[in-house]
Each structure stands twice: as C-alpha cells, then as structure tokens.
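Step one of this worksheet: look at the structure below.
Note that one protein chain is taken out, while the other chains of the complex remain in position.
Chain naming follows the written order as A and B, and within any one chain the residues start at number 1.
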Amino acid sequence: MNLTSKAPEGPLAEKWDKHKFNVKLVNPANKRKYDVIVVGTGLAGASAAASLAELGYNVKAFTYHDSPRRAHSIAAQGGVNAAKNYQNDGDSVFRLFYDTIKGGDYRAREANVYRLAQVSVNIIDQCVAQGVPFAREYGGLLANRSFGGAQVSRTFYARGQTGQQLLLGAYSALSRQVAYGKVKLYTRSELLDIVVVDGQARGIVTRNLITGETQTHAAHAVVLATGGYGNVFYLSTNAKYCNVTAAWRAHKKGAYFANPCFTQIHPTCIPVSGDYQSKLTLMSESLRNDGRVWVPKTVEMAERVRKGEIKPQDIQEDDRDYFLERKYPAFGNLVPRDVASRNAKMMCDEGRGVGSSGLAVYLDFADVIKRTSAEAVSQKYGNLFEMYEKITDENPYQMPMRIYPAVHYTMGGLWVDYNLQTTIPGLYAAGECNFSDHGANRLGASALMQGLADGYFVIPYTIGDYLAQTAPKPVTTDHPAFAEAKAGVQARVEQMLAIKGNKTPDEFHKELGHIMWEYCGMARNAEGLKHAKAEIQRIRKEFWQNVKVVGSGEEMNQALEKAGRVADFLELGELMVDDALNRNESCGGHFREEYQTPEGEALRDDDHYAYVAAWEYTADNQPEVLHKEELVFENVKLTQRSYK
Amino acid sequence: MAGSNPNAKPMNLTLKVWRQPNRQTEGQMVDYQVKDISPDMSFLEMLDVLNEDLLHQGQDPVAFDHDCREGICGSCDLFINGRSHGPEKGTTTCQLHMRKFSDGDTITIEPWRANAFPVNKDLSVDRSAFDRIIQAGGYVSVNTGGAPDGNEIPIPKDIADRAFEAATCIGCGACVAACKNASAMLFVSAKVSQLALLPQGQVERQTRVENMVAQMDIEGFGACSNIGSCAAECPVGISLENIAILNREFLTAKAASNNLA
C-alpha cells in the first residue's frame, strides 16, 4: 500500500497558507467541548498543550517526570535555527528549507520541511515574548551563530543552554494554562497504552509512578510528544528515562512506524570509561573548529598508549595520523557528523583507538593553544573544558581530549501525514517522536526548531480539522475498549513481576544495546543485521522467561518501570534491524557498508529508495508489513555529497 | 576498567541510605556495602551498582530521582554527607564523581528534607510545590501567535545576561534542602528577577511577585534568613542578589499595586 502525505497541491511556498485556509475550524464556543490529551511535556508537548489550551480546548497533559520542566529537551546545548536573516547574510525560508532537505540526504518530505522553515521565524518571536533570554549583541538585538550544514548564521542561542531556556519558556506557557484550569497536569504518569475506539484514538492508559495505580483517560484526540528512542542503544546522550514505550504502544495499536533505522550518531562525545557507564555526555560540535582529530599511526603504539606506558602528548608528530585531515583535505576536521563518526570507528576497528578501552580518538587543542593562548581557548570553550575535566579528571589544556561517537537523536519515528496525524485517526505525533522533517540526518539546531514548530504552530491548526469533524459530545472511559486496554496493561505488569528470573532489566538493556551498537550503529551490513535480528529475538525470548523485578505493581517501582521500557525496546530493536536490512542504500545516518562510493562515502539509491519506509505491526513475533510513501522532489535537485 | 586513569584503585564503601517505603510510612537509615567502585564512576552510577546488587539479592532497589545525568534537568536530589548534591561545589549529584571520595569512606545519603517536599519513596521527593509557585505567576501572559518581531524591543546585553543568569535555575531544590529554614526564596527569586529584569516581564511585574510569594508561603517553605547556604550549594550558581531583587520587587509591588486583597 502506498501512503499519501495529504500535503496540499500547489507551489511550495503557498502550501501551508492554503492548507490553513482549507482546514475546518472549530467554532470558538465549541472548543471548550473538546478534550485533548497531550502525552509528553517537552518542547513539542508543552508548547502544544499550552497552545491548545489557549485556543480553548480542555487539555490533559501527561509526563512521567515530576515536573514538565525536566523533559530531555532541556539538555539541547547549541541553539535553534530560524530563517530571520537578521545577519543580512542571504538567509531565507527557502535556504533553510534547502539546507534541511539536503542535510537530511533527501529523505524528508518537501512540504513539511518548507513549513518548518516558514514557522521558524514565529518561534523566535514567540519565545522572546515569553521572556526567553536569548543571547544579544551590544546593541540589544538578538545574536546569531553558525552551525554545521549551513553557510549562514541563523542559529539563535542562550549560551550553551538553549534547550533549557526554550523548554522553560514552553513550561511557563503551560503553567499559565494549568493555573487557568485549562490544562490538567498529570506528573509521574507514564503512558502504557493507547485506547482506540471504532478505529479512532480516544484515550490512554497510564500508570501513576508513585502509587502504581493504573488509570484510563478519555479525550477526543491524543497527541504524542514523547521524544526519541535513542536509548535502544542503552548508551546514548539521551536521558535515562527516554524510551519508545508511548510510540511503540501506538504502533502496536495501528500507527505505522517510519524509518526506524535512521539514527544520528554524534562524533564528539566523552568516551565510555567502564562497564558501569550509564549514559554518554556530548561535547559541543563547535570543538571541531579548533581541535585536531588523530590516533597513533601504528597499532603497537596505540597499544602502549592504552596500557598507559606513553602519554599522548609525548607522541611525535610523525607518529600521529590526523586521519580526517589526511582523508578529507578540503573539509578536514569539519566533515559532517556522520563522516567524522564513521572514520573514528574505523580507526578503532583497526586497533588504533586510545583510552584504556581502545574506543576513543584524540581531539587535540595543543596547536590552537600554541597559535593563540590557553586563555583564548578558555574564552571560547571554557565551560566545555571544565565539564570534560569534571567527568574524566583529565585537563584538556595539557593533554588531548578523548572522544568517541555516540547515539543522540533518532530521525525515525511514528509516521505522520502533513497534519502530523498518524495512521490512527485522532492520534497525532509531534517533535522527535514523529519522523517528519529531518530525513536521514538532522542538522544541528534543528531539533528544537521542529519540536516548537509542531507544538506552537502546526498541531493547533491541524488538530482542529479533525475535531471539527468529530461530534462535540462528552467522551468517557465507559467504552469496553478502555477496560480492555487497562486489563492488558495490568496483565503485562503482573506477567513481568511473576517471572522472578535471574537477570535485571538493565542487564537485558545492556545486552540489547551492545547488539544494536555493533550491528545497527554507525555502519551496518546485511550479514551483521541478520545476526542481530536473531540475537534480538533470542534476548527478547529470554527476557520474558528470565527477567527479575521485585516488589509489586502497587508502589513506586523503578525496576518495573525499566523492565516495561526494555521490553518495548526489545521489539523496536528488531524493527530497526528489519528497516536497515530493507534499505539497500546508504543515506545520512544509515550507512550500509555494501553501498558506498569508491571513496567510502554514503551511496544513495534514489531510484529505488527515495521513499519513507512505514512499518505496520501485525502480531507479536510476526514480520511487520512495509508501506511506502514515495518522496517527490519538485523544488530541489538530488545530488551526491562530497567532502574531499 | 577505568577510562582516564588505568591505575585508579577501586574503592569499597559503606553507604548509609534513607529507606522509606512510601509517603505514609516512616523510614530509617540502612547500611549497605558496595565493592569495587571505580573512581571514574559518577555518584549515580555507584548507586546503580548498589541497586543491581540489591535486585540480584531479591531486595527492593533504592528509589532515587535522576534523568539527564549531565547536570541540567534538575531531577537528581541527593543530600550527601550533610550537603545538597554532596561535597563538590557547583555540581549536581549526577556530575559528582567517586574520585571525590576515598576507599573505606562511609557516605550518608538522605532525601531533600522539607515539609513542602514530601518523600515519595527512599530518596525520591515530590517537588510539585515548585510547579505550583510557577503556576502562580512565573510566566509572561502571551498567547501563541501575535508576538511582535523578536528584535522589536532591544534589550541591553548586560540586562539580558543577568536575566539569563537568573533563568539558568534548574529547579532541583538544592537551595531548599541546604537552607536551615527550608526556604524556597532562591528558587522564587530567580524567576522573579529574570522576568523583572526583562521588558517582557513588566506588564505583570507586580501581580507576579505578589502571587508567587503568596504561593510560596502557602506551600509551607520557611522564610529567608540571608544565611547564604542556598547560593553556596546551588549547582548553577544562582546569586543571593536575586533574593534582594525579590524583596525589593515584593515591597514595591505591595506598596504600589492596585491590589487591595
């Protein structure tokens, strides 16, 4: 079956305005008769909940955190893109659109991306009006910086804490609606199922994480803004609680899952230091502007470094391999994220990695310190150097940093049409949990932009179109589908508690993460993927026989929460592998070793794979069914990337 | 397997941990031993080790709040050896590393203590009082859409910077936990001064501070004695100057606002 995006016809620049005019509206007096559930209170969720409440809808907002302010959007450092052209450097909506489509390696939907670029300017205005303290120039106007994948300065920022400030802005808007009584906030409530009545999303089942109570909630429509699934790899830059459960439950209730194998690996993370490692920390991409990436030339020397026999600063210039500068003389250390990541992995695979685990390369600032001064470097990167030292106990002014790539964003997610509606009518997906705007690779500073665009400026319009066609009758949880879904959730909890096995949820999660990282990570091949598929099936089977959770479901039980999330990751992981196996090309974050140019770059196959792969769940342990949404490019020309 | 320092010796530690099954039941301190702790572990990773051990022994793992583990979400909230977030200055618990401790140490781990922060279980506390204070007025009332251009109102850079410094509060509650009076003044003042400094915050300046302070009092936080523990223990360095701004804002609002209630 081919999926259609429902993007309006007509010239690209007019699509959104035309669509806004054509969508049905809900009469202002009727809006209060509609209830909307928003799950997740990060950038997309909080902004959607606040905006919908401002319009007059009754909103119930859910988060598993103790407060909406803790959502992982808060950890985004760099900034948020917007086509304001405040710098007079030739930026425009079309240029932001073009950069995003190209950066995504031509695997995103043109109409969505253009709309994203259009509303980006409104995001900045909205956030400034909320009191978000963006960086400013001495003249008092907004400052910009440049980011990867763009030749203009269009990134707005608040030091290294842009995500935090934007989230606190959305959180404040949400809090205001809570005070007005238009949003009812449910904290520490985790979604465990979607309730579908007569083919339409009508509610959710949640578990109160403090009391363990299972609750059902009804509404006329449900919005999922539940983030990405990077934690399927166990180690990632995602927060510990980040999970796929909400999206996966929706998927199992009929929402298609699109491009699950598109994951982004960030090249500059602090490497793993031991088996106990629980998560990875990102070092800003900007470090590659001044740092030089290298490994020892020979395996023998690398071995001595790993054993601590020689220090990196004592290795002679001739014994170092600045591999990015060697292989990509034109771009050098500034090649895109995927290229930098893959090459670091290659060096470590050759046995030339450093650090006691051998899974790291050096990012060296000695040259820039010599050229300028330690002080100048500190002005630019002081806080990052400090954070690095805090974590590793090494002083990057004196010895090179050790970095290694890590998972930090997932472009794939629930398939949505132009209205951000999933294949379940009445169920919407916003932010990282949908697949819509980044194609096979996301540009820096675009995640915040997409989350807020979806929440503030897209969902509030498009959901009205659906609600206008729904009778404004009160909804209740009386329908048997609610009781059934609730019973299903409780049964699953009981099942996990009853196993009383020998392995903890974390142990299963680590095992899965290891498989995913090895075989479905930075570089994939058919053989490895097939092996991974079998392994994941084995681990999943073992999980349901041998997982160990103590206590009960009627109390705060963090191991039980974890077990539920791991169980869903164990199903998602297999789908990611299937998707990666299906896509016989390399594009963006998806690098299939069989498909590369003679120079070792990603080789796309636009004739056969210029589509969105949307997967339909059929039954447990059964292959999922592939549906394709063909991507049509009318406004950009597809080209091959080269960074030589 | 230590990453940075292959010679770092693993440590054995005694933990004294507050265990409390739920809000209604009284808790107690319980002693645990953890072995082979790498100095490169974060404090929370050390607790992960303890919890995996407990789970394997069929015991209930220790509940604690955490999420981003990079010092920004404000979830983690442990009172370690008598101090909010432990001994290292300007650091959240998740960014505290075990190399700050020594082999054989006894470490006391307690939840934030304040009546406004009831214990959920073990080391996890309910900080929704902070949310209710923000709901009382910690926002600019601007609906989505219709905002003027972002560059319409220039803001002097030093004012924007000061507003930013106040805005960096992560809402962890370390200030309340460290304060002898369990006062939330540093938290409240950070939001009040951020918005009082910015032109966007002027319209609701008076009602905001009146309502937020009223809510703060309703929640049962103590008053400020200008002791300074809050700012000293704040992981993001929110300054005491903000409390002075809050006091000033409160006094002038009460004196000048048209609110008779």
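Basically, contacts are C-beta pairs under 8 Å (C-beta built on N, C-alpha and C of every residue); 3 or more make two chains touch, one makes a residue touch a chain.
The criterion applied here is as follows: contacts and distances are computed from a predicted model.
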>> Since a chain is absent, check the UniProt entry for it and pick the matching name: "PTS system mannose/fructose/sorbose family transporter subunit IID", "SigE family RNA polymerase sigma factor", "Succinate dehydrogenase cytochrome b subunit" or "Neutral metalloproteinase".
In response: "Succinate dehydrogenase cytochrome b subunit"
> Which shown chains does the chain we cannot see touch?
Replying inline: B
> For the full complex, which residue in B:16, B:99, B:132 or B:157 touches the chain that was left out?
Replying inline: B:16
> Taking the entire complex into account, which one of B:116, B:140, B:163 or B:238 touches the absent chain?
Replying inline: B:116
> Which subunit B residues would touch the chain omitted from the figure, given the whole complex?
Replying inline: 16, 18, 29, 79, 81-83, 87, 108, 110, 113-116, 178, 180-183, 185, 213-214, 216-217, 220-229, 232-233, 240-241, 243-251, 254, 259-261
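Rule of thumb we're sticking to: only the chains that are shown with their structure count from here on.
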> Distance-wise, how many Å sit between the C-alpha centres of subunit A and subunit B, to the nearest whole number?
Replying inline: 26
>> Quick check: in the complex, which residue numbers of subunit A touch subunit B?
In response: 47, 50-51, 54, 65-72, 74-75, 84, 86, 122, 124-142, 158-159, 161, 164-165, 168, 171-173, 175-176, 178-179, 185, 187, 210, 237, 239-241, 271-279, 281-282, 307-308, 355-357, 387, 390-394, 402, 456-457, 460, 502, 504, 506-507, 548-551, 555-556, 558-559
> For subunit B, which residues count as touching subunit A in their complex?
Replying inline: 1-7, 21-23, 38-42, 44-45, 48-49, 51-52, 55-56, 58-61, 63, 65-75, 91, 95, 97, 99, 120-121, 124, 126-128, 130-131, 134-145, 147-151, 153-157, 160-161, 163-164, 167-168, 170-171, 194-195, 198, 200-201
